[in-house]
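To start, the structure under review is shown below, and the notes come after it.
In this view, the complex is presented without one of its protein chains, the others remaining in place.
Here is subunit A:
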Amino acid sequence: MFPASRYSIQAQRCIRALKTVQAEHAPPQHYTWRRNCSSAVMPRITSHYTIFPRDKDPRWEGVEMERFADEADVVIVGGGPAGLSAAIRLKQLAKEQEKELRVCLVEKASQIGAHTLSGACLEPSALNELFPDWKERGAPLNTPVTEDLFSILTEKYRIPVPMLPGLPMNNHGNYIVRLGHFVHWLGEQAEELGVEIYPGYAAAEVLFHEDGSVKGIATNDVGIAKDGSPKDVFERGMELHAKVTLFGEGCHGHLAKQLYRQFNLRENCEPQTYAIGLKELWVIDEKKWRPGRVEHSVGWPLNRNTYGGSFLYHLNEGEPLVALGFVVGLDYTNPYLSPFREFQRWKHHPFVAKTLEGGDRIAYGARALNEGGYQCLPKVTFPGGMLIGCSPGFMNVPKIKGTHTAMKSGMLAAEAIFPKVTAEDPASETAGLHIPEYEDNLKKSWIWKELYAVRNIRPSFHNYFGLYGGMVYTGVFYWILRGKEPWTLKHAGLDSAQLKPAKECTPIEYPKPDGKLSFDLLSSVALSGTNHEGDQPPHLTLKDDSIPVANNLAIYDGPEQRFCPAGVYEYVPLETGEGMRLQINAQNCVHCKTCDIKDPSQNINWVVPEGSGGPAYNGL
């Protein structure tokens, strides 16, 4: 059609580009065919009572729905670093001032630490404030950082980048920890101080007073069958009422999502932006083990416009253990991208493979993390409650650390609450206490200064040069000017709105897993120890069951089958007739929350399943 020899070089390039675009663009009738078939009879997917209320459901007529209720002074949702630090601080203040305080903490995992996942290089600043004697108490901070490497990877080579002091990622003075073990230790300290900790019970519902303030929470009901009907063993959850309720559900909490809407907490901030982090633990050959070594990389296998990178930490806990993982920003645009497969592919890079060769993988997990920082901080107090930790999102993104700020936010919350909750007359306008002092304390603390200084680094990646533009920006404005520039850059908007339609993008050819360095998804999920009671409504609820095939599959080629790190979403052929349907394997879920974040139709609403379901991480 285009006799190439007759055109200039530029014209030839243009013609080649046009040909590629034509080849990728599927013929229109393909989509019409799919749209017709999605009106075929689809088996119902969602049966959860949050979508189909039980008061209108005839199967629930006459079932006793009364709940047992109990009162505490403070109820904390979530047994992570923030929740536990808040509980500990409250009890420490109670002990100092000789006052009585009932603090109850509910956690959906079967034991404290089982749903905790992080790199992690812990900056001990908050821990030093909480427990100055942490070493004597046996906190599992066994690996001080000794070496800090940063690389830009290309497909075969590695470009080392000097880790100068003052750069956000410099880890001098920090400890490599297994955060699950650290959180477990925090739980033990909390119990010793008298905090009532209830693992295995998920907070499923926020309770409100008549005046609209938060009254407390209700734990999950048990014994509902997969089709939404009551089983013989059905029992209602329990209500825990409190003067103040702290919500520390971690990144993208499901109750927090509800609270943002209820109290309009996000009207003056940008929508939160996220990344997904996947992690494995490996026992490696002793000869390759360098305890205390921290390695980070950017570049291959991601292209310069997809934010992400890797970490590899050598732990010092007896056996030659390394914690490694990969983070991919969820503002990626190509729906064919699979964060799990990028992670598996990265391990084959010569620089990484040489550490892992001859080793054994012993653990796997994944979790979403915050990338928004300062620009995305919502209002954190409301009548009857407050948000702490990664739930509002205090992670320092370029430092890749959020544990110290989460802990500090929990401690500040406790310090603001304590005088109010132990006062004879709380002098509150609402039945649930509103304590705006927490937000004031946050703004005066080092958390705020830290987050303000690094606020422009992540958004600086949104430029033509992507990663490299961002690195140059960091070098100039952070390393030299310490974040004092007078402007604040914006993020790109909602992560779920960033995907381009599948027809505009190229599918990515991922290598097959070799079973030695890289692995398939299902064997990885098995290593996470995740499980749920099978006979319960899927907790990945869809507002509209027909949208996945009509929208996600038709326009974006079903990105949820690729971004879910646990294989929950599968498009399978219909048993009768033509077309596909979405199958949700809820039992595999590792509670990472990526689907709720990245679903381009924002049709998936993750709600909490029966307590004690989910992954069984051990020191991840």
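Throughout what follows, a contact is a pair of C-beta atoms (placed from the backbone, for glycine too) under 8 Å apart; a residue touches a chain by one contact, two chains touch by 3 or more; residues count from 1.
Rule of thumb we're sticking to: contacts and distances are computed from a predicted model.
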Listed names "Phospholipid-transporting ATPase", "Hydroxymethylglutaryl-CoA lyase, mitochondrial", "Electron transfer flavoprotein subunit beta" or "Malate dehydrogenase", with the criterion being the UniProt name of the chain not displayed: "Electron transfer flavoprotein subunit beta"
From A:Ile51, A:Leu193, A:Val222 or A:Met471, residue that would touch the chain that is not displayed: A:Val222
Listed residues A:Asn463, A:Asn531, A:Gln583 or A:Ser601, member touching the removed chain: A:Asn531
Residue, one of A:Glu192, A:Asp285 or A:Glu319, that touches the chain absent here: A:Glu319
Absent-chain interface as seen on subunit A, which is shown: 68, 70, 106, 110-111, 113-114, 180-181, 184, 198, 201, 219, 222-223, 232-233, 235, 237-238, 283, 319, 362, 526-527, 529-531, 616, 618-619
